[in-house]
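Here it is, the structure in full.
Not every chain is included here, but those present sit where they belong.
Note that the chains take the letters A and B in the order they are written out, and that residue 1 is the start of every chain.
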Amino acid sequence: MAKMTMVQALNLALTQEMAEDDRVIVLGEDVGRDGGVFRVTDGLFETYGESRALDTPLGEAGIVGMAIGMAIYGLRPVAEIQFSGFIYQAFHQIEQHAARIRWRSRGRFNVPMVIRAPFAAGVRALEHHSESREAYFAHTPGLKMVIPSGPRNARALLVSAIRDPDPVVFFEPKSIYRAFREEVPEDEEVMEIGKSVIAREGQDLTLISYGAMMRPTLAAADRLTEEDGVQAEVIDLLTLSPLDDTLFTTSVRKTGRAVIVHEAHRSFGPGAEIASRIMERSFWTLEAPIKRVTGYDVVVPFFAREQAYLPDVERVLSAARETLRA
Amino acid sequence: MPREVIEIPSTIEYLTILDQDGGADPALEPELSDEFLLSLHRWMLLGRRFDERMLRLQRQGRIGTFAPVMGQEAANVGAAAALRQSDWMVVAFREAAGELMRGRTMEDLLLYYGGYNEGGTIPEGVNNLPTSIPVGSQALHAVGLAWGIKYRGKDDVAMVFFGDGATSQGDFHEALNFAGVYKVPTVFVCQNNQWAISVPRSRQTAALTLAQKGLAHGVPGIQVDGNDVLAVYVAAREAIERARAGEGATLIEAVTYRMSVHTTADDPKRYRTDEEVEVWRQRDPINRFQIYLRTKGLLDDEKLAGLEEDIDQQIREAVERAEKTMSEPVDPLVMFDHLYAESYPHLVDQRRELADALSDKES
């Protein structure tokens, strides 16, 4: 086992899957010779050649549309969108085709494609480089929406996504690309898509989050223990769609209280669905209104203000304490 | 250094073989077996008759909206006929005649336009993609298929169909550009039927031809008489040969005409004149080809009558089968099928919800 950053772990997943399966083709802008602007695809061009680490012309519709054709042909394209803020150039290909080819052809064809994109804020980037719009994809039938929270699950989930027979939108929280390392086993490891995990056990309160926001959420849980003697259970969703509501509703049935944390905008955001599922499935055990700690309903501000936009430990803590007081 | 002219490859040829009276230019006439010629005719005629039947069914409310092929049978069949079984055909929504030739069944088409998802099924072994309604979007899929073909070292091709309107879509250009860069075996077939619903070709683009759009991407283009099945076939065959030989993509503009409504929801009287339609009726691709076949001694009234009867029979049987399905109670739970390879708890729950709602209603 080696200590790896998320970038290295993702790279490991790609390298190994490409070694094992010549149907796996990585494509996108600058994923080849340059190794990707974040170096996630570093070395693939050298190892597997330009036809398997394929630099594309500058067109996201082209990338996704072509990848759909490749997938129908029986390949397993892993398309990179350089930043999730530019995935909208391909949104029609995703909504109209990737999500529907299996359904439209009644199973004759399928689209075993992964669309990887770095997303979310926190790296002092330019406009369009900081959004969290996973809700668009989670609301779209036919897609899967996966968001890892650390190097190890990123690697395992990416392997599963590549092997998945259906299209997976795989959003990588770029602020934790290199923020910390974890032990990542050299040997194959997969994680089931559509399953959440308990990142920390507790019985007083349920905190639900995913992606980069797991860190302030876990930190808040620690502080709650230290400062308030409260044991928060923390759930890492990992997959937003299909949403594993069993795990978090079970938890809330135990704790009676929940706080959801994400950096996506609040209104019509992922937290709304999670709160609704809790209400639908655990209403009678709820002892306080569910709280949402989220990004605001504004365009993510330029980076001088992005930290103020983002949920942080303090905001999670105060929401948790309010929930506990209620 | 004066202003220099840069030599860019920019030749656009126009190809026509049959004249309006069905006479063939001997210099250009391809050598084709009688059998092949008759099959071109048969599929064109089937396309026409099936269209007519669908139109009646639609007017009777027995199927929903659909886009007739009428007038474009030569473009459909001429291009599709140049493909072999292992090639790929990527369609929009006005290729029924070509799709039938390639193995999509009339029954499925009827079910499709009758509102049944089952009609989207493509038989195993038939390399057609299903109907793609978002204009122009399917062109990229053909490029991806062609990329796969090249990657696997095969000499198949992927042929994609679209209309004149589609050439205004960004996706069409991205497809040409990707095909140019990767030099993949894609054949782009534009059925320029002069209209995108109510927008005439002249208001769709300021370019003189649609074929020249390939030039923007280093992809050769050719314009062909789209009502001349031999010309379409020859142009498609050439493009396919180039593609199989590793020389990359071609854009074929088949100049044709939509003789009927855009779809059954459309009223063309609002935007075009009867005179214009009449002019094109004179160029009917089936008539023209029939004269050619008659001249060659391959067709006469009797043979034609026999063929018509055959086709009628075939259509009648397909309609009967489809109508049988459509007259049986539909199982709404089917809507949960084929979304993913496997089901998920929320879908299982919702399926049960629907099942309960349905049984409530019954009781």
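Simple rule for what comes next: a residue touches a chain if its C-beta (ideal position, glycine included) is under 8 Å from a C-beta of that chain, and two chains touch if they have at least 3 such contacts.
The shown structure was predicted, so the numbers you read here are calculated from the model rather than taken from an experiment.
Chain composition of the whole complex (per this structure file, using the shown labels): A x2, B x2.
Note that only the chains that are shown with their structure count from here on.
Inter-chain spacing, taken between the CA centroids of chain A and chain B, is 40 Å.
Across the interface of their complex, chain B is touched by residues 25, 51, 56-57, 59, 61-62, 64-75, 77, 92-93, 96-97, 101-110, 141-142, 144, 165-166, 194, 242-246 of chain A. Residue ranges of chain B in contact with chain A, taken from their complex: 90, 117-118, 120-122, 124, 129-132, 134, 137-149, 151, 158, 170-171, 174-175, 177-178, 181, 337-341, 344-347.
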